[in-house]
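I'd like to ask you about the structure that follows.
What you see is the complex with one protein chain gone and the rest in place.
Coming up: subunit A.
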């Protein structure tokens, strides 16, 4: 039996506003309003008809406060995926789709907005969600440090070569170079900078870490039926899974031994593939949330694209780029080089890629996997496609 989420909803419009961190010309909520208006404009849908909103990662913009600017007539669904990090980003689409297929809303915006002036440093906000005296006493107060401790185990216990993160970083900057919206647009990234930039928390140096930007992103999700009547070609949601299972969670570093050096996606990937009937071989490109490059590697392993043992054979620059790679990853530049508004740029690139609008088009791409923030106590992933397979 086909899963209820399979191809029953679609993204009909996207909007993205991105600025340098701390340099937004508009207040945070105004950025969000602009991104939502852009998404509706693309779709040819009156923004007043949007009746649902979903976010993740402790976004502070409660949807009811957007009603005036958007002219919202009826707010029927407002919800957020629990969790302070980017783990919930893909789950937000499942939540939005649930509202639509159960008839509780018709046009749902999935969004994330962030401006330093309003929300502070994102890394500090994410960590504030988790901080306790155990962490403070150990001097572990940032996502970078928590992910660094997991990365050490990946490299030093499992023996994954640390040099493979270099290929992921190079591919990200390679894609960003062609993307006018990317922080890394037009720049030749010198990979030596990865090895010479200052230490943050070993094994991470500065360029192992994602950036933070001011900005907002919005994606309009409607029923597959309605999407066919709107202006843009529909990008269908084929499946979505979120959460965790026993052995992983908010456990003060007491996750199961065989899960410790993962991104936490094993149950989510398993359910996603089971739900859709697809496998890693069916995925034409990946938008991969990399808060830190090593966590991106873990996420690719968790989703079945490679193993600890053969990661170095798969995570190679020429295999990761849109121009001929078998596993094109982060074709707009990703969190490392496109910019980082808590990951919302990733699903937007998934949609653009599947419409053929990417700055780095993947020839013949039909499917795109969105992998949410790795290492969070609860994570999520989704698969999008430009036709229902």
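Just so it is clear, a contact is a pair of C-beta atoms (placed from the backbone, for glycine too) under 8 Å apart; a residue touches a chain by one contact, two chains touch by 3 or more; residues count from 1.
Basically, contacts and distances are computed from a predicted model.
Which listed name, "2-oxoisovalerate dehydrogenase subunit beta", "Anti-anti-sigma regulatory factor", "OB-fold protein" or "Amino acid ABC transporter membrane protein 1 (PAAT family)", is the one UniProt assigns to the chain that has been left out?
"OB-fold protein"
Have a look at A:139, A:180 or A:364 and name the one touching the chain we're not showing.
Per the contact definition at the top, the residue touching the missing chain is A:139.
Write the list of subunit A residues that the hidden chain touches.
On the side of subunit A, residues 124, 131-142, 144-145, 148-150, 152-153, 156-157, 198-203, 246, 250-254, 260 touch the unshown chain.
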